[in-house]
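Quick notes on the structure that follows.
The complex is shown incomplete by one protein chain, all other protein chains being positioned as in the whole.
Order as written gives the chain letters A and B; numbering starts at 1 within each chain.
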Amino acid sequence: MNRHLKKTVRALVCFLLLFGLTGCWDSRELDTLSIVTGVGIDASRKADQLELTFQIGKTEKEPGKEASGGTGSAFLLMEASDPNLLSGMETLKFQNSRALFLHHNQVIIFGKDLAEKGIKSYLDIFMRSHETRMEVWLLVADGDARSILKTETQQDKISAVSITRMILNQRKVSQQTGVNLLNFTSQLMDKTISPTALMIRNIEQDGEKKLALCGLAVFKDDVMVGQLDNYLTEGFIFGAGDVTGGIVNITAEKGTASLNVVKSQCKLTPILSGDGSITADMKIKTQLDIGEIHGFQDMNLMQVEPVLKDYATRDIEMKVQSCFAETQRLNADIYGIGAAVHRSDQKEWKSMEDIWHQIYPKIKLSLDVQVEIRGTGKISDSLTMKEGQS
Amino acid sequence: MKIEKGKISGLHLMFSVSCFLQASTLLTSFFVSISKRDSWIAVLIACVAFLPVLWVYLRLMESHPGKNLFEINDAVFGRIAGRIISAIYTSFFLTLTSLNLRDMGDFVKQTIMSRTPYVVLIGICMVMSAWDVHSGGLRQITKFGFAFTVTSLFIVIFTTVQTAGQMDLNNFLPMFDMPLETYAHSANIILTIPFAELIVFLPIFCNMENPKQKLRKYVFGGFAIGGATLLLVTLRDTAVLGNTMDFFAMPAFETLRMVSLTQTLSRMEILFAFILITLLFFKITWLYYITVISTAQVLNFRDYRQLVLPVGMIVTVYSFILYPNVLAHIASGREIAPLLWLVCEVFLPAVTLLVGKIKKAIRSARPSGGGTVAPASNNDPSF
Partner (left out) sequence: MIFLIFIFLAILGIDLPPLIRSRNRREIVVYSLVYLFALALCFLYAAGVEIPSPVMVLGDMMKSVGISY
């Protein structure tokens, strides 16, 4: 009898434990959640208020709409206007039948107006809350964030997913372009590095609205001070690290060409000279492939190649120098030269750290670009070139 | 009088030790917020600094073969003082158990089950621990040490490989540019909170199956595995999180969140949370068991199993009243615990060893005992 009782008690305790171990208390059914895929934060016309936009992915298909061929949008927007983020999310509770679920948030987009005022304080909730993650991508909208999140994209139903994919494609080219919250915070915490973030805007093509990434926003501390367009961004990525994609376009007298960047590596060393001035020594090694050639009649590839190399070197040099000059004009150290000085020479850095904003515009750039043309694709001489030869 | 009659093999002991240390990899925020990117240096310093402490523990065990911690106390200090010191140890073990229980509750509540009340979380853990201790005893608790250690090591290595793409080795530079006292402070915290908690193994060191086996190599082996895990976790977190590491309350968990296999198979930190909870559970069960044994020994109980449940209730309530809020917990962990724990973990055992040696020296120097015979413990053949 006693053994049976023991067994029953044990079985009962096991059964009861199961309830606690599975987290029943915290269960949340899928249909009680609003899955937030994108968050947009804009400055409001009313002072001290924010315009918040939450893009929420829909989890159910709407019957009937698919058949008619029309695209019922796969997401909806929730908007709130509030002094800070958390109270904004709270006010949404009164309008929403479901709880906001931030675990799957893909992007945080700041409107340009707000970025120019400073965004540090708005990052606090994204770091503090357990529901948000540090891998969300941070973007600045060229305009206001709400219109970005409103735009419907064709290939991916939810525009935040589409934006994420665009960012990942950019990152395949250069890791320095798309920043997530962790990178941005890490850059903010360093006193001298200027953080950057991708910019995104709405463009109209054939009457349809589309999203396009359009360069980098440059911050000083957390205030946006400038913008690098696509040309300058290319200059930045060549000088900032490894590049594994992209195109170098050249226009020579006899023809034009587009060269694929196979791989580019950059080594940035700050050289401190005795009189207190700093030279940023950039050594860039690029490997290019010939993508497309126009013109160059009467020449064969052996003759064309040095021309291409020469023009490509000059092109890259110009891009890098323009970008560097622009950052010096904005007084924003986006390359992390200050951090490099800190790493190599700690004693010197102590005297330089606080006056880095005075030192940075005076840094000289010593650029050394080496270009190699590795491959030519399936053919070597182009049709035009072959015509001229025979 | 020995409370625990079960015997465990050397390997079981080794993996229990390593499991115990691995469970502390979650609590790295205590020292990471102080030594920031040089935390791994502090870990290395603490490893080296712990070796003499470990030697004291082992020497203590070896010079009184076959006796557990409380019998040693009685033998060295006499019945009354020995009991008092054992009682101090017991209250220390009680505090440790409650602290770890609280940590487990905090971890689960903040990351996974945020609406479940603390009572339920802690209660469930205690029920399982109590069952483990009550029905199984030493053998039961140590059985799973191997599986947990291997799984935990696998997870650490796997996440290190997966986050390798997000690591930036520049995060380690510049090195050694912090004032010396930060390294000392940090190493002190690592020494007392993860490492020297190994004192909880002292009561059962004598329960090895084969007393001829070298205690040393198993304990050092366990310490090596556990210490290496802690070092690897610190290195990984510094490389991935960089200067944001000291922001977070649980940096190791943040790193785990960054692991993503593909776009779809990302945000899977819940799987890693499983093993972390399991490790914490092992630690709590072990501490609970030691507390119960200590209480039984101090109160002269014959069978510790009767005390399991009341002690369990005391532990549960204690874990609620320990600290009024999280901030007090963090402040205490950073400022007070490193010094307070040192008393029980280092000072008392060292004093016990010393007094024991002095007593033996006095005894052997007395003419009535046959002065030419050297004290038996110094020539102990089995160790």
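Quick note on the criterion: contacts are C-beta pairs under 8 Å (C-beta built on N, C-alpha and C of every residue); 3 or more make two chains touch, one makes a residue touch a chain.
These numbers were taken from a predicted model, which means no experiment stands behind them.
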Next on the checklist: Given that one chain is not shown, what are the shown chains it touches?
Outcome noted: B
Next on the checklist: If I consider the whole complex, including the chain that's not displayed, which of B:Tyr118, B:Phe146, B:Phe172 or B:Phe320 touches that chain?
Outcome noted: B:Phe320
Checklist outcome for this item: Logged for subunit B, residues touching the omitted partner chain are 91, 95, 185, 295, 299-303, 306-307, 309-311, 313-314, 316-318, 320-324, 328, 332, 334-336, 338-340
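Methods note: only the chains that are shown with their structure count from here on.
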Item to check | subunit A partner contacts - residues on subunit B that touch it in the complex | outcome: 110-117, 120-121, 123-124, 127-128, 131, 170, 173-174, 177, 241-244, 247, 254, 257-258, 260, 266-267
Checklist outcome for this item: Note: in the complex, subunit A contacts subunit B through residues 13, 17, 20-21, 23, 25-26, 103-104, 127, 130, 133-135, 182, 185-186, 189-190, 339, 342-343, 346
